[in-house]
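Excluded from the complex is one protein chain; the other protein chains are retained at their positions.
Let's turn to subunit A:
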Amino acid sequence: MSKQFQFKLVLLGESAVGKSSLVLRFVKDQFDDYRESTIGAAFLTQTVTLDDQTTVKFEIWDTAGQERYKSLAPMYYRNANCAVVVYDITQSASLEKARSWVRELQRQADPSIVIALCGNKTDLNARRQVSQEEAKKYADEEGLMWGETSAKTGEGVSDIFTAIAKKLPLTAPPSRPGANRASASGTQAGVDLNRNPVSTEQTDGCNC
C-alpha cells in the first residue's frame, strides 16, 4: 500500500547564503548566477520518492533573509514540520546567524520540528571559513541534521532533502490537509465525487 506524506518545510538563514538557489536547484534543478534578493516569501512544492511505496511532498516556504524582515519569519515557520537553516561556508558570520535561527526555532517553533543545518556554497571550497568539523560538532550538540551543499553544482542538495524526507514520517505528524494552501494541492477543485456515497444498492427507485 502506498503512502503519501505532506510536510511543511521552511528555509531560514542569513541574507545571501543561497536559500532561494537551494530551493530552485531542489525543485527545478536550475541555477541562476544572479539572483535577486528575496523580499518576501515564496511558496514551492516538490515531491520526494523514498521507495515504491512512500512519497513525501514538501510544501516549501523560502523566506527573506534580510534582518529587517526577521519579525515576519514566525508567520512562516509556525506549523512547519521541518526547517532548513542555511549558512554560507565561506562566511563564518553566517553560521552565527544560523545558530540564532536554531535557538529561535527551538524556543518558538513547534517542539516536534525537525531542523537541518545546511552549509551551502561547497563549490567555493577554496574560500571556506567554516570547517565541516565545527559545523558537525555544533549540529550534534543541538541534535540537528547536518549536510553541505552546492546549489550551483547541485552537490548534496537532493541528499539533504531526502534525508529529511526519510526522517520526517518517523518523527513528525504530517501537516494537516488544508492547513497550508489547501488550494494548491488541488483539494479545492470543487468536485468531490467520493462525498457521501449513496449507501443503498438499489437502482430502481431512489426517489428523493
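Please note the rule applied: a contact is a pair of C-beta atoms (placed from the backbone, for glycine too) under 8 Å apart; a residue touches a chain by one contact, two chains touch by 3 or more; residues count from 1.
Here, contacts and distances are computed from a predicted model.
Asks: Not counting the visible chains, the remaining one has a UniProt entry; which protein name from "26S proteasome non-ATPase regulatory subunit 1 homolog", "E2 ubiquitin-conjugating enzyme", "SWR1-complex protein 4" or "DNase I-like protein" does it give?
Replies: Not shown, but named in UniProt as "DNase I-like protein".
Asks: Which of A:Ala64, A:Ala135, A:Ala151 or A:Ala165 sits in contact with the chain that's absent?
Replies: With A:Ala64, A:Ala135, A:Ala151 or A:Ala165 as choices, the missing chain is touched by A:Ala64.
Asks: Using the definition of touch stated at the top, determine which of A:Ala16, A:Ala42 or A:Met145 touches the missing chain.
Replies: Only one listed residue reaches the unshown chain, and that is A:Ala42.
Asks: For subunit A, which residues lie in contact with the unshown chain of the complex?
Replies: 39-43, 61, 64, 68-69, 71-72, 75-76, 78, 180-184, 188-198, 203-208
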